[in-house]
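Single-structure report; data block below.
All protein chains of the complex are present and in place, except for one that has been dropped.
Chain naming follows the written order as A, B and C, and within any one chain the residues start at number 1.
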Amino acid sequence: MAENIIIIGGGPCGLEAAKTLRDLGYAPIILEKKQELGGHLRKWDRLFPEGVQAKQVLKELTSGLKGIEWHTSVDIETIEKSRKGYTVTLSTGVSYNSPALLLTNGFKLFPAEKKEEYGYGIYDKVITNADLEQYFAKGKDNVIKKPKTIGFVHCVGSRDEKVGNRQCSKVCCATAVKQACEMKELFPDATIYSFYMDLRLFGRNYEDMYLTAQKKYGIRYIRGRVSEVSEDIDGSLIVKAEDTLLCKPLRLKIDLLVLMTGIVPENSSASLAQQLNIELGEDGFYKPKDTILEPCMAENNGLFMAGACTGPKTIPETLSEARAAAVQIHNYLNKSWISGIL
Amino acid sequence: MDFGYSLSKSSTMKIENLENSKFKALAKLEPDATKCIGCGCCTASCSAGVFADMSLRQILLSLQRDCQDKYLPMLQNCMLCGKCMLVCPRGINTRHLILSICKIYGIEQ
Amino acid sequence: MRERFLVGFDPFVLPFLCGMVFVLAYCLFYLVRILAQLSAEDRKKFFKSLLLPSNALKNIRDMFLDCLIHVKLWKRNPNLGYMHSSIAFGWFMLIVIGHIETFMYVPGKAGLFYYPIFFRYFMEVDNQELKGSLLFFLMDFFLLIVLSGILLAMIKRIWRRFFGMRRTTRLSITDHIGLYSLWAIFPLRWIAEGFTAGVAGGSFMTIPINMLLKNFMSNPENFNIAWWLYSIALGTFMFALPFSRYMHIPAEILLIPMKRAGLKVYHPRKGFALAQIYTCPSCGVCIDACPMSANKQNCKDTTVYLVRQLKRNNARRMNAMSNKCLMCGKCQEVCQIGLQSYDIRMNIRERARYNIQLKHNYLASYNPDIKQAKVLYYAGCMSSLTPVIGRSIKKLLSIAKVDYTQMDEGGGICCGRPLILAGKKAEAQAMIAKNTEIIKASGASILLVSCAICYRVFKNEYKLSGIRVMHYTEYFNELIKKGKLPITKGNVRYAYHDPCDLGRGCGIYDEPREALSFVGGLAHAEKERAMSVCCGGSIGSLTLNHEDRKPIVEASISNMLYSNPDYIVTACPLCQKTFSMYSPVEVLDFAQALCNGLQEKDVN
Partner (left out) sequence: MIKEGKVKIWSDYQKEIPDDHWFYVRSCIRQNFFPAAEVTFLKILREELGKDIYETPRHTTCGGIAYHLECIPQETQMTIIARQFALMTEAGYENYTCSCVTSFGLYSETLETWHEMPEVEAKIRENLWKSCRMEFKVPKYLAHTSDLFYKFRNDISAKAKYRLVNKETGEPLKVVEHIGCHYAKMFPSKGVGGAEYPYVLAGMAESWGGNIIDYPERRHCCGYGFRQYHVKANRGYSLSNSYKKFESMEPYHPDMIITNCPGCHYFMDRWQYVIAEQTRKTYGQNGYGIPVFTYEEVAGLTLGYNPWDLGLQTHQVAVEPLLDKIGIEYNASEKYLGTGGKLICTPEFPMSIKCC
């Protein structure tokens, strides 16, 4: 009978790893906290750089799960390490054994309301990137009604020690560029401003996206972080920032402000780390055995991790890591059997 | 009454109902006007910059924010030598951009 | 021969007659207008030149060779040359012989425009004579020549390559009318003369037609529909002529003496320029020649279309087309009529209006401290972005032990050419004055320039009496020939690119080649010297953007790679920088290539 491998987290990473493990002859078990598989991908409409439908990617990932066991709405009670591997016990009392454990519990979007001065949850017309994706997917929103001026704020909850995240979230710049272009498509008469500190568009074709945003869509990039947002008497927003390239403070009146919330560790990471004795980085993400040579392996034997639980990643990066982790688990088990550990 | 002090003018650029028509006309005349990434190569290599203030980057940005009055006089120093065109990483046609600005905008005396 | 009709008139001549009168009136009006538009000084110059006997002879020779024989086209492509000269010269001869006949037989009718043209309708043969049949033969012979030309013209519409042309001009509506009526004139004439050949006489072309017709009708000579059609075709052509490319036929007669008088273009569509505009035959040679045509969509901005827009006075298009041009001068070089497109475009640019005027107030306070030396080196703005040029030049100068100093170390005043190219001649004068002051104060006897763009302006616009302005290709060639530079010939092959401003602009083709031949072999480019292709980076173009230039640069590079050189060598920092972006082989500056040929011991 095929060996069970427990995967904690049923997002793109967990799903892809499960498929690879199944193809390698294992019987993966996905444990997902949420009611449905797919993770954050469920909340997204289109993916940069080409604007592929997230739905399609999700469909691809969640289909063909034959030979994979998965459980959603799962609450893990304990995880125990034994000589034979790991035992995961759920709150329902059910427990699973596995010679190796793969953590793919992903990330959490920075809660925008923590950046109080931007007034998310207080001012009507402040929304987040995730809200905007929902709008793109559904096509309607209570707040978005023919905005004339739209602002995008990069680095909300990223590169900001005051809210406890010094790190760059890596994917928000590209998302902001993508979303700004999409908004301009929807509202061609709108003027769109993007407030950035540095534009960190690192991937292939991302610079083309940026160029298109400037040239085709006329998105106006303002180098400067938004310092505060307030509501005006007519309900529009007043945004204060400095145009650091002109060395002048500016005050902008806008109809819609989109906060590009960053990527922070998932809540469960800390407790899982404690139970499994994994070291966390200063940023709260798992620390792998070696950031360059062994990014998918924990210090402890038989414990693997992949995807955004070890830091912000794009979807293709996550999927590659998922496959890599699966192969590493396979190699690890083969080696262990040969040496008779298991 | 003279108090010996008075209200000072705000340095804040207020971007509300921005006067955009001129910039739109500029972008139509020279589409490269929207392509600047603010790297400053044009300013750094400027031949006229050796002798006087000249920053195409700042001028272009000020046009986008409609606060060009202070910046436009710099344009008058340009010798149109075209070095900025060669160093621009975005390949902006800076000479035509400068000529187009000179066509569309004016300097208040 | 004697007249068939005593009245000597038939209504069918009216279409022709009206057309003829219209054309003559139109041409006369524009002749007066063009002359009136000239400045008094130019007008005087023109008439003076016209009256000079040596000039008159030259003018007549040029008119014969250019207007009738189309010598330049023969040089370009014999098929194209034959096509043009057969029609032009053949038609001319038909007219001339027609007049001779009229003078010979009915001198009284010689004053009527239509008589020589429709001679074969109005006359009949009374007795055979040798003189007459020779004329009959000549008339039919030239008709045959013309018809062969027309046939070629038709072929040209579908098979351009046969005439060595890749692209030809898209014709306007009036061009089409003129073209089809021109095509129709001679076959109709052939048929019409065939109808009357029985009574009016004819030769090997018309007699067979007449014999053929006699099989169907008894008296074809009384059937004048063919003459009507012939006259209508002529009339249509005449009416279309002033509004079509065929205006070049009369206009060239004016342009030839005007050019000889040495007039200058002072307005894009007045006076001398207007004469040129009318003379443009829309042949489209400039389309293939234009480096911008590497990108198909630029073809519509070439000189031939500029001329069309100038005729229409379409200001928006005129400006756009003139601003787009690279100002490489190639179209002027290949132009059959020598249309001064460079000057016309400069005139358009100079007329552009700007709200912000460039001032350059800082020039007054700039007083560089320049060491006294024999040679004053001016690197130019662009050279600071290609430091290899300056370094190589300084190395060569110090090896040759030249007493030199640099004029613009750490940044100097621009030479002024970029301003001139942008149509800002007055502003450029300030630069020219300042640089002149600096150069004169330096006490140098040679001004050494390493940028072709600067060189052209130093040479043509500066007044530096007593100071030799030398491009570094000239100067180093001289040094080599004097044995001052110890260089050896290597095994590498260089393809030398003629920068537009240096080659076509200043006529320097041989010096750089000669100098390079001392350090290596020369690989020919597909088109070189006066025919060389602009690198595509020219600051002459105001509106071509980076991405628009790419196909132009690539086409120019492929021209340079024609015979697989090891290096492309150029003598202009802008060409070097432009080529380097896309060239698969290394692009060297001229001085760099010379340095490569330096003997080992001197390098150290």
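Definition applied: contacts are C-beta pairs under 8 Å (C-beta built on N, C-alpha and C of every residue); 3 or more make two chains touch, one makes a residue touch a chain.
Computed from a predicted model, the values in this text were never measured in an experiment.
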*From the touch rule at the top of the page, work out which displayed chains the omitted chain touches.*
A, B
*Among A:Asp141, A:Glu207 or A:Glu231, single out the residue that touches the unshown chain.*
A:Glu231
*Candidate in contact with the missing chain, chosen from A:Phe110, A:Tyr123 or A:Tyr286*: A:Tyr123
*For chain A, which residues lie in contact with the unshown chain of the complex?*
113, 116-117, 119-124, 228, 230-233, 238
*asked:* Which parts of chain B face the unshown chain closely enough to count as touching?
replied: 1, 3-8, 10
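Note that in this section only the chains that are shown with their structure count from here on.
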*So how far apart, in whole Å, are chain A and chain C when each is placed at the average of its C-alpha atoms?*
64
*Of chain B, residues touching chain A in the complex*: 11-16, 18, 20, 27, 31, 34-38, 57-58, 61-62, 64-65, 67, 90
*Give every residue of chain C touching chain B within the complex, in rising order.*
323, 352-363, 365-366, 381-382, 384-385, 410-414, 418-419, 422, 424, 431, 539, 542-547, 574, 577
_Of chain A, residues touching chain B in the complex_ = 191, 193, 199, 211, 214-215, 218, 220, 223, 243, 245-246, 248-253
